[in-house]
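One protein chain omitted, others in place.
Note that the chains take the letters A, B, C and D in the order they are written out, and that residue 1 is the start of every chain.
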Amino acid sequence: MPTLIEGVKITILATILGSALAAAVGLVIALLRRSSNRLVARPVAFVAEFIRGTPLLVQLYFIFYILPDFGILLPPLLAGVIGLGLHYGTYTAEVYRAGIDNVPRGQWEAAKACNLGARQTWMHIILPQAIPPMIPALANYFIAMFKETPLLSAITVLELMNQAKSVANTYYRYLEPMTLVGAFFLVISLFSVVLLRWLERRYGRVEN
Amino acid sequence: MAEPIVKIDSISKSFGAFKVLDGLSMQVMPGEKLALIGPSGSGKTTILRILMTLERIDSGHIEVGGEQLYHMQRGGALVTADERHLAKMRQKIGMVFQLFNLFPHKCVLDNVTLAPMLTKGVPKAQAQKRAMELLDMVGMADKAKAMPAQLSGGQKQRVAIARALALSPKIMLFDEVTSALDPELVEEVLNVMRRLADETDMTMLLVTHEMGFAHDFADRVLFFDRGRIVEEGKPEEIFRNPKQERTQSFLKKIIAAGHRV
Amino acid sequence: MAEPIVKIDSISKSFGAFKVLDGLSMQVMPGEKLALIGPSGSGKTTILRILMTLERIDSGHIEVGGEQLYHMQRGGALVTADERHLAKMRQKIGMVFQLFNLFPHKCVLDNVTLAPMLTKGVPKAQAQKRAMELLDMVGMADKAKAMPAQLSGGQKQRVAIARALALSPKIMLFDEVTSALDPELVEEVLNVMRRLADETDMTMLLVTHEMGFAHDFADRVLFFDRGRIVEEGKPEEIFRNPKQERTQSFLKKIIAAGHRV
Amino acid sequence: MIDWSGYVGLMLQGALVTIELTLMGSVLALFMAFLAGLGRLSRFFAVRALATAYIEFFRGTSIFVQLFWAYFVLPLLGIELTPLQAGVLALGLNVGAYGAEVVRGAVRSIGKEQYEACVALNLGRWQGMRHVILPQAFLLMLPTFGNNAIELLKATSIVSLISLADLTFQAQVVRAQTGNTLVPFTAILIGYFALAMILSWGVRSLERRLSRGIDGVRV
Partner (left out) sequence: DDAKLEQLKAQGFARLAIANEPPYTAVAADGKVSGAAPDVAREVFKRLGVEDVAASISEYGAMIPGLQAGRFDVVTAGLFMKPERCAAVAYSEPVLCDAEAMLVKKGNPKGFKSYEDIANDPTAKIGAPGGGTEEKLALNAGVPRDRVIVVPDGQSGLKMVQDGRIDAYSLPVLSINDLVQKANDPNLEVIAPVEGAPVYCDGAAFNKKDTALRDAFDVELAKMKESGEFAKIIEPYGFSAAAAISTTREKQCAAQ
């Protein structure tokens, strides 16, 4: 099934690029939401909530079919990656927030008592403690993103699910290609469960 | 007579609707060892946190070493201090916390050298030399490479004291530094503090429930209740012969609960 | 002479590779007030938890009220007790924890009535009447409708005592019931326990770091170190005139740390 | 110009299907979450293994595949479901698997001391679970359950793949019939967001009601 393997490649590429974008977008959202300037924090919070509260499928349609009306024309894969990255960025933002909040208040206070500046406190005290515990939770979302890539078929990205449908349509058989795709997702997911358990052991528990 | 090193002038502080400090004034002389005692919730910790700039005050003035803590001169007027002013003032003050607050991701030595290297630009070799001296003084030199999680409570607290000393503050604040420790471990920390009191002329403010230690250690004792100083004096006076009824009843309960005075 | 109510016969208990109790034997007479003292980690809590069946033993036997605790007769042979046997034995024993362990989602009254209603099928009205008597005894009757989060530590602990009493156990276990309390609140809990000791003939086992209270309260004191009884005797003997060197050094440290004996 | 008034009715019908799916799916998910979540904490290996298999399978495979299976493959095995049943089944089982982990996590995060208090008061295993552990754990689960419900709401948008006329599907119909893309898609974005807000508001107020007193606020 060479067509299915082609689909696997696209699926994995979209997941990796989407994850990188989500990781970056999440950090930006988390930091902007902490801003003491309400004119920044509030709108960012609202937009993040809006993106998180609406289906990715509809957002993908928006990015792909409606943004061109406003002069923004994105290739399908890029549009898909942006959709995944923005959508999951609102989730990773919550992970970053929890990670930062979980650093005990005493650490901020000790940093102040040591007369460290804001930048020094972030770089040397807070982030080194906040980031390791959030690695498993971040990985969790990237796995979830992987499983949502079939949505990209709506914007003509030929990922795995779309390829499988193509195969199904040619032979009018759903059972085999769909089961193959299901098995593929299951295998990848079982691998990622193992990876996740390892990350949990190494870096601490996943916050649900 | 010398000038006070800390002058607190009718400060107030509320948390929400709850007024913790209400027009409090007090002064501390250079080199003085001061013990703050009083019932839970009376505002003792709050005063130390305000001096460490961990909380802001609502009104009033504080002078430390002759300079305003929360205010500064700008164009002739006295305005609220900015972060730069606060950072400068914080150099004079160090604090040791009840729960140690060591940096768990750094070894003992790095805990002590971090602040001098980052805030004063002390070269690494020099910072480490000084840190080892301090760790030696608190009896922790042999654990320099250990991580905080490998230490007992008493050991952690001794490292925390060394860390605060590394910035050579003029004033040290201690907030119930032994109350999270197992009874058997209390003594090792108190011993370090006794040595510190004897060997340096640092100004020290101490919040404690260890009445015995407060008695031996302090030049002067302040008894707090509901954000006010109810009574103050030499330890002998306060502990043997308290004048206020509130002080008497507090000490009676503490003694009944098994604490030696 | 009466039979002991608790007979511990060379029990051992390990956590992983670490042997906490090693062939320990001891006996408690009905109505006796026993204080267990000793350094941190010496296994005092572990003994209470074993009696409460919160931990299993690795070897040895325990008899409570003439019956095996961890074993039972089946077809002539002595086999490991099942959950039903344990549940029956637990009726004789109650325990009060260091951190109270109240049920935070139930009000004070429901905390006290829950177990009698569920385990003994006591009707609600009757359970509440008895609960109010107990709450009255510990001075908490007026807080019957309060939630645990609204209580001070001392109040919580008094409710916890009432809750344990509601099942009318023959033996009560107290594990450092005052060490999480603010010093001022310790006394109110100790008062309740003194009354309990005076007014009932309940057997009481008490782990404590409050040497003063242990002295006043106990008929007999056991000094533990590393899972063994190093010394035992009347409070006067142990506290005034300890024979073992280990006991002497322990008491010296405790006293130095400011605790009255 | 296009006469939107009729299409509004069409979209409302779609919204109704979406709400129906969300509610029924949530009920099934809640049931499965407790069943499998407590199953994973069981003393019996077989029960634990069964619960674990369910959770890992439904979290492991993509919900699309599950939906296609429920709709196209189950009938080949002789199990006939209406589209609505298939949608509820796939959504409920999928979200239920995530919820099971929430249940397990919350129950496990109730401190050991609460279990010990139950033993000391001689409560049986189930009595302690029922009266002491679960009431406290439920409060911890609620916020995550709220999020799961919103996830479920969003996931309903894929049932259009099995020809269920939900909100997204009706938007596609309106789009095909009118040739306008912007209006129907903007409308459903707002629709989904409004539904999500209602859900999270509902869960929050339930949480407030249940936690009254536990956090120290006077009842």
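The rule is simple: contacts are C-beta pairs under 8 Å (C-beta built on N, C-alpha and C of every residue); 3 or more make two chains touch, one makes a residue touch a chain.
Only a predicted model underlies this, so the values are computations on that prediction, with no experimental measurement involved.
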item	value
Omitted chain - touching chains that are shown	A, D
Touching the absent chain when the full complex is considered, from A:Gln107, A:Thr149, A:Asn162 or A:Ser189	A:Asn162
Touch with the omitted chain, as defined above, among A:Ile5, A:Ala20, A:Leu73 or A:Ala183	A:Leu73
Touching residues (missing chain, whole complex) on chain D	3, 5-7, 9-10, 13, 71-73, 75-76, 80, 83, 161-163, 165, 169, 172-173, 175-179, 181
Residue ranges of chain A at the interface with the undisplayed chain	3, 6, 65, 68, 73, 75-76, 153-154, 156, 158, 162, 165-166, 168-174
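Note that only the chains that are shown with their structure count from here on.
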item	value
Euclidean distance of C-alpha centroids - chain C vs chain D, Å	46
Interchain centroid distance [CA atoms averaged], chain A/chain D, Å	20
Junction residues of chain D - those touching two or more other chains	none
Graph class of chain-chain contacts, one of line, ring, star, complete, other	ring
Every chain pair in contact, whichever chains are involved	A-B, A-D, B-C, C-D
Contact footprint of chain A on chain D as seen in their complex	56-57, 59-66, 68-69, 72-73, 76, 101-102, 105, 144, 150, 154-158, 168, 171, 181-182, 185, 188-189, 192-193, 196-197, 200
Chain B contact footprint on chain C (complex, rising order)	39-40, 178, 182-187, 190, 209-213, 250, 253-260
For the chain D and chain C complex, residues of the former touching the latter	113-114, 116-117, 119-125, 127, 131-132, 135-136, 139, 213-216, 218-219
